[in-house]
Structure formats: structure tokens, C-alpha cells
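In this view, the complex is presented without one of its protein chains, the others remaining in place.
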Amino acid sequence: MKRPTPQILLTGVALILVVAAFMAPPGDGSSGGFAGAVTYADRHFSSWFGILAVFAFLLGGASLLRTHGRRVRERKADWHYSAVTLVSFLAVLIVGFLKLGGPPGLTGDPTDASSWLTTIFDSVLSPLHATLYSLLAFYVASASYRAFRARSLETSVLLGAALIVLLGRIPVGVTLFRFDSLSLWLLKVPNTAGQRALMIGVALGVVALAVRMVLGLERGRGGDGS
Amino acid sequence: MIHPLAVSHDFGVWVGALLTLMVFSFLYRDNPFYKFAEHVFVGVSAAYWMVIGFWTTLWPRVIVPLIPEASRIVSSDTPLPERDLSAVVPAVLGLMMLSRLVPRLSGLARWPTAFVLGTTAGYAVVRYVRSDFMHQIQATIGDGVLIPAAGGGWNVAESLAALVTLSGTIFGLIYFMNTRRGGTVTTPAARIGLLVLMVTFGASFGSAVMARISLLVGRLQELLGDWLGLL
Amino acid sequence: MSPVHGWNVALMTLVLVTLVAIGIRRARHGHTAAVRTLPGIATIERAVATSVAAGRPVFFVPGSRDLDNMQTVAAVALLEPVAAMVAERDGRLVVPTNRSMVMEAARTACRKGYADAGCADAWHDDQVLYISDDPLGFVAQVDGMIVREKPGACFFFGFFASESLLLAEGGRQVGAIQVAGTASPVQLPFFVAACDDTLMGEELFAASASLSGDAALLGSLRGQDLGKMVAVSLLVVGGIAATVATVTGWGFVHDMAGVLDVLLETR
Partner (left out) sequence: MSGSRFEALQSIDRRWIFLALAVAVIAALVVQPVFRDSPGELVVPIFAAIEALAPGTPVLISLDYSPSSAPELEPMAAALTRHCLIRGLPVTYLSLWPTGNHMAGRIVERVIGPEYPDAVEGREWVTLGFQAGGELLVHALLDSLGSRFAADVRGIPLIEIPALAQVTGLNDYGIVVSLSAGTPGLKEWVLYGGDVGAFPLAGGCTGVGAPQFFPYYPRQLLGLMAALKGAAEYEAALNDDYADRVPRVMQATRGMGPQTVAHLVIVAFILLGNAGLFIGERRKRGRR
């Protein structure tokens, strides 16, 4: 007999979940038998993923320590910056695991308003997030300058739609060109058609990929490995 | 113009403002300040989400159910919860994932990966068929392409919209046909489909610009207002 | 817990899955169909060749979400043939990831790709890096890496949120040839604007099959097309039936439109 491989687990789990999507849960879900097992799987597998994702955090943290630790040890180019990453990583880890600053001991919520972790979020992470987002304002400007050129019929259409909507969103464009209703129409009608064609196609792509995974055709990329 | 008293005295505001300027400097070119902010960002964010994941998921859903005594570490006056072994399977899968860290055992990690891929595929199929395939087709068909007006006759604008939506969706789908002879866009129908997609992208892009500028304005308001007290 | 779906969802799932299975089966029996070259695929090959010839690394970013997203799975599947392509030309591949599960899957895919190209020894796991689970922290570092290592080719495949344009403009800055692919309609416009070529929507899922040239995988694309024909037929028939029903009120057309409505009802 062939040794069970991870592929069997992949296939089994996927099939159970597909079946579960169409089966009425037998009351409390605690009953035994096939129906009970399927319902149990449906109810718990996604939360198990959540748990695995946390183990993955640990794996990621270990990987980060290794990568940057080695750069510092071997004095590679820019090792000072790796040291910055290591120090900030470890500092936040200590603050967070020991719940420093919040309610006494380990009782409190780590995101309590008075905890140091929250202070770090508010004064370091939150502004960094907001700033990265605001870089996008500059990038939409440079990308649209470069991309929206009437080189061919396709790019002319792209350019035209973008200009109409850009001008239709500001009072000046509305007063000068009455672009507001045209831009609304573009967003409501052809845009909807394009979105729907994309979504329907994606659904089919997902089905095909899932079938290939379940049949083990995506070897090596899936569970089967080497 | 900058009044010394209006400038923020809050240490956190200063840290945030300096990091913001460091990131903005990247728009000119890469430089040591950006590198510093980038490496702080990586270290702090990786640790932050790890800590949150530990306290909100691993602790209450794995450690405490399996080892109720552990809850004493956090709080000594609450009664011990009942032991609940349903977390054993994910815990074992999680430990198998961590086995990557030990080269000799690393083959075990293929099992949790297979489990995750199986759940991903299993949940996705039905969800996509339902909401991205069936629901979208039904919505596109709607009430057909001739919409009656309230006071009798036909509502021309609505009918035109319905017709464009329906035919645009069909042409778009034809553009995506894979099995066809020759190059990329051969039939006129596929070409029309591509044009529909181009309108979609152009219009969405134009609409998104406002959102992006809003974020920049928000950031600058905090910088000029909260930090420098200018606004 | 997912809500329980109706019989019609089951029927449609069954039909679509069967069509894909038929496509695969026919391909295995030698019925291969001509599959169009996705515009993006040719660009991938050109980008890798140009980049390696210039002595510059190739960057591959498999999205900014975890392995529970089908787009991430598709991206990792696409990584394998791309890795083989880079290995054959003796280039350097860099794969930054922001989830360690994706890092593991990506390492497996690359190892396989390098082995397929006969250069298993040239692969080092360190070429796949974990950066941070935070998508924006991840992007901040990847943009920095791109500016410093000056890749000649950048590939962004999988699910992206606002990261799309932050990454694509980063690569644009150093003049890399860029190909992106995502199924998220909101982010596609940014990739279309900032990249040389873009795999749109379902093309992301078809790309790995198309690039691998494997008969069975190509067969699944044929199955996907059959699904599209189902969609187009439903739209045409449904559209006509609904229109005729409003205009005429003929009983049997009304019934037909009603049947289609019941068939597609998902609420």
C-alpha cells in the first residue's frame, strides 16, 4: 500500500468542506456519524486556520531573527539597519508579551489604552501606515501621467474614461464640462460590466485551480512537496 | 510663522512626525533616514502582530483550553476553565509547522501546508460559484434590457444602461476565452471586450484618485496641524 | 461556519467542476486544444531574459495575503515555472513574502523549479525572505530592496490591496520590466497603469497552466472556457427571456425567466 501523503489530506479536507456547504447541520453538531463529522469540520476548520496562522507568526519571527541576526554577525552591508530591526522587534516583543504599562500584571488587555503597546501603535505604527498610504497620492499622479497616453485605441479609451471621471469628481469639472453625470454613468454602467466579466471569470479560474489542486495536478506547489 | 507654543509638546506626536518625514524623503530618493524608518517599521510591525496573535488567539484558544492551569498566570482569582481537547489537532499541526526550524524534521511541515491548501480550496469553490458566478449572472440579467418607465412607455436611459451592462459583460467574457487559434485578440468581439475592460480600469482609477488624495490631505493636516500647530 | 447553500448552488458547482474535469480528461487522451498565449506570459519570459542578461536580479512578490487566499495559491503555483526560467539562465531570484506560510510554500515551489531546470544546487532557501506580516511594513521594505538591488524584472502576482501601486511604482523607479497579475478588480487599474503587462482576473489562475505547458493543466483551461460558455449562454438566454417577458407577458417566456431566476437565486 502507498504511504499516505499530504496530498490525501489536501483532497480530503477540500472535499469535506464542499460537501459541508450543502448539508444542513444536524442540530447541535455534536451528533456522531458522517453528518456530525462534516458539520464539525465546517465549523472548525477555518478557526484552525486562524490558530495555524499564529504558529506561522512564530515561524516568521524566528526567520526574521535569523536573517537579520546573521547580517549583524557577519557585518554584511547595511548591518546597522538590521540591528535597528532586531532591537525594535525584540523591544516590542518584550513590551507586548509582558503587557508592560497596562493594568497590573498580565491581567489586562494587551491593547488597553494605557499599555505601552498601544502607545507604540499610536506613535509608530499608525503614522507609518498613514504615511505609506499617503505616498499613494504621489504615485497615482506619476502613474497616470505615464500610463494615460493616447497611443492606441485601447489606451485612448483608458485615458478618456480616466479624464472624465477625474474631472467629474471636482466642482470645477462639473461647472465647466458637466462631466458629473457622464462620469457617474461610466462608473455605473460600463464599469459594472467590466467588473462582472472579471468576477465571473475569476470564479471559473478558482474552480479550475481548486480542481487541479484536489486532483494533485499542481504537484510540488501543493502539499505533496518533493 | 511657526509659533513655538503651537508646536506639539507630545513626544508621541514628534516620533510620528519624524517617521513621516523620513518616509516622505523616499519620494526624492533612497537615503539613510528612509532606511532607518523602514527597518523600524519591519521590526515593530512583525513583533506587534505576533504579540496580538499570541494574546488574542494562541492564548485563549489553544494554551488555556489545553492547559487550564496556565490561566493562573494571567489572573489568580477566576475559577479554572474546563479542559477542552478540541484544540489538540490545530496545536499539533501548528507544532508540525514549527518543525521547519529543525532541519531533520522539516518534512513534517508539509502536512499543515496541505491542510491549509485543502481548506482554502474547499471553502473557495462554493463561495466563488455562488457569489461571483451565479449572483453576478443573475444581477446582470436583471429584468432584461427593456425597462418600463413609471408613467407607461419605456425608460430609455435605464434600458440603455441595462443593454450596455449585459452586452459589455458578455464581450468581456469573450475576451477571456483561452482556447482560440492565433494571437491574443483576434475576434472583434474580444476586442470590444478589451475596450470595456479599459473603460472599467480608467474609470476606477479616476475614482480612486480622490481617495488617495484624501489620505495625503489627512496626513498633511496632522503634520501641519497637530505637530506644527499651523492650521 | 458557512451558511448552507441551496440545491441550485450545488448543481452549478457540480456542472462547473465537471466541465473542468472533462477538459482535463480529454487533454489526457490527446485532445489538446490551441490555447492562446496570454499577453503577460510572453512578457514574463522576455523580462527574465533581459534582466539576467543585464546581470540584475528578478523579484517575485506572491501577493500580500496568506495561503488561505486562492490568489496566493495561484501565485505560488506560478512561481515554480518562473523559478525554473530564472534557474535555466543562471539568474538570481528574490522572493520577499509577508506570511511565513507563504514563505514555506514559495521555498518548496522554487526548490522544485530549480530542480526542474537541473540546477537544484544553485538554490538557497534564503532567496525567499519573510519580512513582516504587516502588508505596509512589508511593502516599505520591498520598495527599499528594489531601489537598492535594482532588479531588471519585477513580478507581482496574487492578492494585493493598496500595496499594488506602492510596489509597481517602486519597480518603475529602477526601470524594471514589470508584469503583475491579480484577481482583485479594485487593484487591477493600478497595475494596468504602472506595469508593462498585467494578468487580469482569471488569467492569474490560468498562467501557471499556460506557462507549464502540461497537457492536463492546459485541459483545465479548456474546461474553464466551457464554463464561460455556460455563463454567456445563461446571460443571452436570460437576457432575452427577461426582456420578452416584460414586453409581451407571454406565459411560457415568463416561466422560463422564472426558472432561470430560481436557478440562479443565491440569497
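General observations
Letters A, B and C name the chains as they come in the text, with residue numbers starting at 1 for each one.
As a convention for this text, contacts are C-beta pairs under 8 Å (C-beta built on N, C-alpha and C of every residue); 3 or more make two chains touch, one makes a residue touch a chain.
Remember, predicted model here, so these are calculated numbers, not experimental data.
In the full assembly, the chain not pictured is in contact with A, B, C, by the touch criterion defined above.
The residue from A:47, A:67 or A:126 that touches the chain not shown here is A:126.
For the options A:86, A:137 or A:200, the residue in contact with the chain missing from this view is A:137.
Although one chain is not displayed, subunit B still touches it through residues 27-28, 139, 200, 203-204, 207-218, 220-221, 224, 230-231.
Along subunit C, the points of touch with the absent chain fall at residues 173, 185-186, 267.
By the touch rule set out above, subunit A reaches the unshown chain at residues 126, 129-130, 133, 137-138, 140-142, 144-146, 148-151, 159, 162-163, 166-167, 169-174, 180-181, 184, 187-188, 191-192, 195.
Convention: only the chains that are shown with their structure count from here on.
Across A-C and A-B, the chain pair carrying more C-beta contacts is A-B. Per-chain Cα centroids separate subunit A from subunit C by 15 Å. One simple way to say how far apart two chains are is to compare their mean CA positions; for subunit A and subunit B this gives 4 Å.
The residues of subunit A that reach two or more other chains are 18, 21-22, 49, 52-53, 56-57, 59-60, 64, 125, 128, 132-133, 135-136, 139-140, 144, 148, 158, 194-195, 197-202, 204, 206-207, 209-210, 213, 225, listed in rising order. Counting partner chains per residue, subunit C has residues 2, 5, 9, 13, 16-17, 68, 70, 73, 101, 104-105, 108, 131-134, 136-137, 140, 185, 188, 190, 192-193, 200-203, 206, 221, 224, 228, 231 touching two or more of them. Residue ranges on subunit A touching subunit C, taken from their complex, read 18, 20-25, 42-43, 49, 52-53, 56-57, 59-60, 63-64, 67, 125, 128-129, 132-133, 135-136, 139-140, 142-144, 146-148, 158, 194-195, 197-202, 204-213, 215, 217-218, 220-221, 225-226. Across the complex, subunit C is touched by residues 23, 26, 29-30, 34-35, 37-39, 41-42, 44-46, 48-50, 97, 100, 109-110, 113, 116-117, 119-121, 123-131, 133-135, 137-138, 140-148, 166, 169-170, 173-174, 176-184, 197, 200-202, 204-205, 208 of subunit B.
For subunit C in complex with subunit A, the residues that touch the partner chain are 1-2, 4-5, 7, 9-10, 13, 16-17, 20-21, 24, 66, 68, 70, 73-74, 76-77, 79-80, 99-101, 103-105, 108-109, 111-112, 115, 126, 129-134, 136-137, 139-140, 162, 165-166, 168-169, 172, 183, 185, 188, 190, 192-194, 200-206, 208-209, 214, 216-217, 220-221, 223-224, 227-228, 231.
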